[in-house]
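All protein chains but one are shown in place.
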């Protein structure tokens, strides 16, 4: 069965693109992966599942209306930042972070504008980064998320609940003891937190969805989250933050990006990815403490910063072999194509 | 009468360039527009009028001394950031924001250095943005304004009055009722605030000055300010901040830039401009809240950010037709030239 048979279909095409958009949050250009990940969201909360569809739909339709590059739209690349913006705005304005709350009509309009603006920022960052052959990653989401979160707290008619979710290691008790759940829940939650899902089972379901398209990327996500948990533990990070997966979601994304996706998978790039995951873990704490006083969450900013630096840098490092962003699909495909060329 | 006959005149040339510099704050490369806008400033306060001339003069003379591009100097492009830096530093260090206060000799030297540095930053940003065919806008003013405002508060000999002007929606009472003056004063004040003029009549005089060169741009400024007032009202923004024009000055500038100036005026670009004006309105509140704790004003940062993103992005959107920054003069001229080419 050809997984791409619906991508150019006249009616169901949009659904295919939206599912790819969900998958692209974790670099999976595959509608089936997207569908499983969407199921993981609904498993945790139907609100979040619906919100993700809403965000991806608005940002993708905006790209269609503005006549953006059709190939990028079809690959879901105008969907994933919109989905994340919508999830983020609901997560941090709901009384209950875990399940989210149905936004008011005005808040829904506001979220829609945020998702639409993410499409503009996506294209702007793509234009800026194109000469350097680096992808925008979730940079558009981080910028729009931060800018739209602040404003929402100040408009009387756009209601926002109290910001209940701890967003910094400072918010956790320092004395809790590391135990077995710290590890298996921490790693699962780290994957879940990429989508704002405080649910470790959802996290492992997302891994399952990734594995449909790329087992190496799924493995790198787990490795990144595990490296983060170990790094945070050795450094004496608070147990609660480790168990909630807060140290790990940036590290997991960094590990996917560097461990075979934008670099040819080999020993050097795996080591480079682990190095990046360790840095991302520490810097999550750093940015969390920096943003703490103004109550702003880190989002995926340290993944974006570390991965941009490491991808920009690698073009000067002969020890690493780059994959052009336009050709990056999965580590497996990169390996297959290199084997074919050499044969 | 040729409006450009003084631009190359041996003695009065500089005056022509300075007036264009005042006009360029609102994208009007026209000495008559600049003269009317300057009158609007003097109408509110002779101090502000004088300060604007001082800032534009210092930054333009700096550009001449450093032998910057003569064409840019003659178009007033090294004057407008200098004028804004000077206005900003006086406005936020005066006991009375509305009229400003005559700065001390040392403060005057300090302002002069700020205006001179804006010329360097203007050229630096122009160099950085040139490959992306996007203009620096008031980016140099925002950067220099922020950096110079902080320092001034800490030198014993450079006196600064108390920061009397509310700079964030949080500073306003939430309970005031929207009324007719909210609207006509709010829109006028929004235009005035572009030049730090807390005077709605000055605002309408500025619109008049703009209309001499471009009625479409003048109309877009009004439209942007009106969109901002409506957006802020629907979102429940505080009445006082709306009436003071604080929500609207960034939106007005965004609307001018996107509504026919850097994009060919048509239905798509007008909708794009309205979208940008709405985003600029919300983000003013966002940045104001972010900067609130350190007492720093937003300046025109959200106009710059939103417009940069939307102009960088539009090169990837086939629904919009760009105007090269070097050819951008007025929407009317763009329409005339396109009509001529097609004829």
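First chain written, first letter: the chains are A and B, and each begins at residue 1.
Convention: contacts are C-beta pairs under 8 Å (C-beta built on N, C-alpha and C of every residue); 3 or more make two chains touch, one makes a residue touch a chain.
On a predicted model such as this, the values are computed, not experimentally measured, just so you know.
Peer 1: Out of B:92, B:117, B:196 or B:249, which touches the unshown chain?
Peer 2: Result: among the candidates, B:117 touches the missing chain.
Peer 1: Touching the left-out chain: which of B:12, B:95, B:147 or B:326?
Peer 2: B:147
Peer 1: Can you work out which residue in A:82, A:203, A:237 or A:297 touches the chain that's missing from view?
Peer 2: A:237
Peer 1: Tell me where the left-out chain touches chain A, residue by residue.
Peer 2: Its contact residues with the unshown chain are 131-132, 169-170, 174, 234-237, 275, 278-279, 282-283, 285-287, 289-290, 293, 308-310, 312-320.
Peer 1: Residues of chain B in contact with the chain that isn't shown?
Peer 2: Spelled out for chain B, the touching residues are 65-69, 106, 110, 113, 116-117, 119-124, 126-128, 131, 147-151, 153-158, 293-294.
Note that only the chains that are shown with their structure count from here on.
Peer 1: Using mean CA coordinates as chain centres, what's the chain A-chain B distance in Å?
Peer 2: Taking the mean C-alpha position of each chain, the two centres sit 37 Å apart.
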